[in-house]
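Just one protein chain is left out here, and the rest sit where they should.
Showing chain A:
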Amino acid sequence: MTATAESPAVGEVKAMTVTLRILRSKPEGTDEHKPGEQYWQEFQVEAHATDRVLDALHKIKWEQDGSLAFRRSCAHGVCGSDAMRINARNRLACKTLLKDLNPAKPIIVEPIKGLPVEKDLIVDMEPFFASYREIMPFLMTTGNAPARERLQSSEQRDRFDDTTKCILCAACTTSCPVFWTDGQYFGPQAIVGAHRFIFDSRDEGQWDRLEILNDKAGVWKCRTAFNCTEACPRGIEVTKAISEVKHALTTGEF
């Protein structure tokens, strides 16, 4: 301890105290709070600027309050489990560094909006997945299956490359103001999922999917707020994908 304090190593990242303000809720309630009631709780953790919000949450859960509930699996930005609202923006806790959040102020962590909260930062993802299932996210073909693979040129593959990056974290859908107010809207993610197949040259179910998205609660609900594009941790141009689906619907061109 003293040795490192007297001669800090070159490039050493200094530890600091960070405050996290977490919007919590317990289905069973606490002494002060009714079951399911949401309340703010502050935690202070020692962390490095290069630590991620997920590390700070882990420190809280492992060292201070084991009852804190949140989802995470791979912790490396691929599984899409730990989307949460951090400082009023949807992000993955495992991809957000503390130094990018102004750690001098309390970091505000909330569950993603628009889905029913189950406990603390965990929401019920079922309505989100139901929308995804509805656009039939699987290859649909007719006729005999070819003896070998279905061929595709690299240009044809590029056409839908952007939307193949989706990890189903729900950051886009739960950042959408239309999704917050209207429970019927498919949400940006389902449209991204549909886009991935609609513009795939191997798939033949485009019009089945477009039919679904032409519905009252389909793409026409999109008001191009661009919240989804900003929220996507994979950098997918979500609003552009939605517009391409609209374009396919109005012109019949792919």
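As a working rule, contacts are C-beta pairs under 8 Å (C-beta built on N, C-alpha and C of every residue); 3 or more make two chains touch, one makes a residue touch a chain; residues count from 1.
Keep this in mind: contacts and distances are computed from a predicted model.
Asker: Considering only the chain that is not displayed, what protein name does its UniProt record carry among "Predicted small integral membrane protein", "Sigma-70 family RNA polymerase sigma factor", "Sarcosine oxidase subunit gamma" or "Succinate dehydrogenase subunit D"?
Answerer: From the choices "Predicted small integral membrane protein", "Sigma-70 family RNA polymerase sigma factor", "Sarcosine oxidase subunit gamma" or "Succinate dehydrogenase subunit D", the unshown chain carries the UniProt name "Succinate dehydrogenase subunit D".
Asker: Given the contact definition stated above, which residue among A:11, A:66, A:143 or A:235 touches the chain not shown here?
Answerer: Within the whole complex, the residue contacting the unshown chain is A:143.
Asker: For the chain left out of this view, which of A:108, A:212 or A:225 touches it?
Answerer: A:212
Asker: Going by the touch rule given at the top, which residues of chain A touch the chain that is not shown?
Answerer: Considering the whole complex, chain A reaches the absent chain at 134, 136, 140, 142-145, 147, 178, 181-184, 186, 208, 211-212, 214-218, 220-221, 246, 249-250.
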